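In what follows, a structure is listed as C-alpha cells, so that the remarks can point back to it.
All protein chains but one are shown in place.
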Amino acid sequence: MRKKIAVEAKEVTKLFGTFEALKGITADIYEGEVVVILGPSGSGKSTFIRTINGLEEHNSGIIKVNGTELNNNVKNIEKIRSEVGMVFQQFNLFPHLSVLRNITLAPQKVKKLSKSEAEDLAMSLLERVGIPEQAKKFPSQLSGGQQQRVAIARALAMQPKIMLFDEPTSALDPEMIKEVLDVMTELAQSGMTMICVTHEMGFAKEVADRFLFFDEGLIVESGTPQHFFENPQEDRTKLFLSQIL
Amino acid sequence: MISSLFKQLKSETTTRKKIEVLKNDKSFRKFFIQFIFSIFMLFFLFYLISRAFSLELGFGHLSSRAGFGLSHSFIIEYTSNDSRWGAYFTGVINTIRVSLVGIFLATFLGVIMGLARLSKNFLISKISAGYVEFLRNTPLLVQIIFWQLVLLQLPQISNALTFGGVSVWSNRGILLPIISSVENGSLWVLILLISLIVTLFIRSYLHKYKEENVKIFSPNLLSIIFFLITVIVSYFILGIDLRSDVPTLEINEYGTYIQSGGFVLTPEFSAILFALVLYTGTFITEIVRGSIQSLPVGQTEAAQALGLSTYQRITLVILPQALRSIIPPLTNQYLNLTKNSSLSVAIAYPDVFMVSRTIMNNAGHALPMLFLILSTYLSLSLLISLIMNLLNRRVTRIGT
Partner (left out) sequence: MRILIWIKENLLGSKTDILITLISAYFIYFISSLFFNFVFTTDWTLIQVNRKILLVGLFPEEQLWRIWTVFSIFSILISATIGYLYKLKLKNSIFYITILSIPFFIFTTLNLLFNILIILFFSIISYTAFYYFKKNQKKIISRILLFSWIVFLPSLFFILVLFGGPKVTLWGGFFVNLILAVIAIIAGFPLGVFLALGRASSYNVIKLVSIVFIETFRGAPLIAWLFFAWFVLPNFLPNLFSLNDINLVIRAMIVLSLFSSAYIAEVIRGGLQSIPKGQKEAATALGLSSIKELIFIVLPQAIRVVIPAVVSTFIAIFKDTSLVFILGITDLLRVGRLIPEQQQEFYGKSIETLLVVALLFWVVSIVLSQVSRSIEERLNVSN
C-alpha cells in the first residue's frame, strides 16, 4: 500500500536579495516518516523547513502539504499552518504568559476550544512531555530544557499532522539535551511525521527513517541512516561526515 | 506571485469562483486594504485642500516691505525697509545663533555635570543631582521668563554696574569686551566656523585615505594648514582690522546714556540662552551619566590598575567609549533645543518664529507662514541630524 505524501516539494527556490538560499529543492516526505536534514551552516536547511509552513515565502517551485498547495491563497495558508507545528531553536515562548496559557492560547483563539477543554488538553500534553507541575509557572522560571518541552507541547496542542524542528537542542546546555530528545523520540515512535534540522547524530541515527544532506542550497544526497554512515556517495557528504563524526 | 494569481483567475470558470480566488489572495488583500485606505486619505486631503482655499495663500506678501524693526540682527544689517524675506532670513540667523551657542554651552555644561554626578565627591554629586531635579522638572517657558525678570532687575543704565571699566551690566544688557573688527567682523567669524567644520571633514577623509594605504603625509598637519590658509586669506580679503573693543558709557547732549562698543548680551538673548542651556543641560547630564554608567565597571578598574590619573582615565578610556551610546539621544536634545528656541516669542527675541508671528500679524497669510516655519525647522533638524549622524558613524567605527 502506497503511503500518502505529507509534504511534497518540487524545485523550490528561495532568494534573499541576490543570495540564492535554495536553488531547487525536490523532496517527498511520507506520512509517519521521520526525516533528518543535515548540512553545513548556510546550506539552506532552516530556510527549507521555514518555507514549508510559510514563514519564508518561496520564490518558485511547488510546495504541497497533505495535498494543499502553499500559495498566495490565504485559506490554503491557514489550513497548512493548522496542520503543521514548529519548534524553534530559541523556544520563542511568550514570556508574559504562564506555561499553561502559552499552550492554551492558540487552541482557544484559533480552534475555538473552550477554556476547560484547552486546559485539559494542555495538562495532558504537559504530562506527555514530563513537566505537568510547571503549569502555573512563567517561562523565565524554567530551565532551557523545560522551556523547549513546553514549546513542543504548545505546538502539539494544535494537533498538527506534521512537526517541524529547527535545531531544537542547539541553544541548550548539554545536560538538558537528553530530556528534549527523549520527548522527540517518543513523538517519532507515536507515528508523527517529523522533519528535523539537527546536529544530534546519536538521536538521528536512532530515530530517523531518512536523511537529507543539504549543501549550498541543494540536496546533495539522501538515503537511510545506514546508507549515510556506511556508504556515502558524494564527496561533499564524505567531507561533512568526517567533520562532524 | 501576481502571475500565478492571473493564472488562477483564468482557470476558474464562473465569476463567483473568480471573486472567491481574489478574496483569498494574500497580495490582493494587501493591495485592496491599502486601496481603500488611500481612497479615504484622498477624500480627507481633498476636504482639507478645499477648506484651505478660504484662507490667504501664497508667499507674495513676503516680498513687500517689512515695515518693522528687529532688535537683533547678526551678520547682515536689517532695517525696516528691507523685504519681509529679509526679516525672515534675519530671524533664521537669530535662531541659528542662539541654537548653536546654546548647543555648545549646554553640551559643555551637561558633560561636566554628568561627570560631577558620578564623582566620589559627595557635595558635587549632590549639587549635580539637585541641578537636574530642579531644573528638569520646571517648564522651560517658566525658566525663560524667570531669567528675563532677573535680568530686568539689573540697575538702570544711569546706575549701571561697571567691572573694572571693562564690563557694563544694566537692564539694557551685559557688555563685555571683545576683539572685533571695524568691518565684516561677524562675517569673518562665520567663515572661520564654516572652515573649521570643513577642515574637520577634510581631516577625516584624509585619515580614511591614509588607512587605505594611499600615501598621504600627516592628515592632521595638512588640515591645520588648510584651516590657517582660509583664516589668513579671508582676513585680508575682508579687510579685517582686529582691535580690542572695550565697552564705554557716555552721556550725550540730551542726557541720554549711550552704551557703545564691546559685545552686547541683550537681556532677551541672555534670558533665552541661559534658560535653554540650563534646561537642556539637565537632559544632557542624565544622558552622559547613563552612558557612562552603562559601561562595564571593568573599564574603570582596568584604567585605575594601569595607573592612569582620574583625568586621563576619563578622557582616554571612559568618554571615548561613552560617546558611542551618547550621540543618538544627544542629537535628540539638540533638536529639542533648536525647536525650543521658538519660545523666545514670549520675551521678544526675534527668532524665526517671532518674526513669522509679526508677519502674520501684519499681513495675515497664516497657513503659508506656518508651512514656511515647518520647512525651516525641518531643514534645521535635518542638518543637525546629518552632522550628528556622520559623527556617530565615525565614533562607532570599529578601530581608530
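Read from first to last, the chains carry the letters A and B; within each, the first residue is number 1.
The working rule: a residue touches a chain if its C-beta (ideal position, glycine included) is under 8 Å from a C-beta of that chain, and two chains touch if they have at least 3 such contacts.
The shown structure was predicted, so the numbers you read here are calculated from the model rather than taken from an experiment.
> Who does the absent chain touch among those shown?
Within the full complex, the chain left out of view touches A, B.
> Where the complex has a chain not shown, which of A:Thr13, A:Ser60 or A:Asn92 is the residue touching it?
Of the listed residues, the one touching the omitted chain is A:Asn92.
> Consider the whole complex, including the chain that is not shown, and state which of A:Lys14, A:Lys45, A:His58 or A:Arg154 touches that chain.
A:Arg154
> Touch as defined at the start, partner being the missing chain; which of B:Leu70, B:Leu140, B:Leu206 or B:Ile384 qualifies?
B:Leu140
> Please give every residue of chain A in contact with the chain that is not shown.
Considering the whole complex, chain A reaches the absent chain at 53-55, 78, 81-82, 84-86, 88, 90, 92-96, 105-106, 109-110, 140, 151, 154-155, 158.
> Can you list, in ascending order, the chain B residues touching the missing chain?
Contacting residues on chain B, toward the hidden partner: 30, 33-34, 37-38, 41, 48, 51-52, 54-55, 119-124, 127, 133-134, 136-143, 145-146, 149-150, 153, 310, 339-340, 342-343, 345-346, 353, 357, 360, 366-367, 370, 373-374, 377-378, 381.
The criterion applied here is as follows: only the chains that are shown with their structure count from here on.
> Using CA atom averages as chain centres, what separation in Å is found between chain A and chain B?
For chain A versus chain B, the centre distance works out to 54 Å.
> Once bound in the complex, which stretches of chain A touch chain B?
57, 71-77
> If you look only at chain B, which of its residues touch chain A in the complex?
Residues in contact with chain A: 1, 4-5, 21, 24-29.
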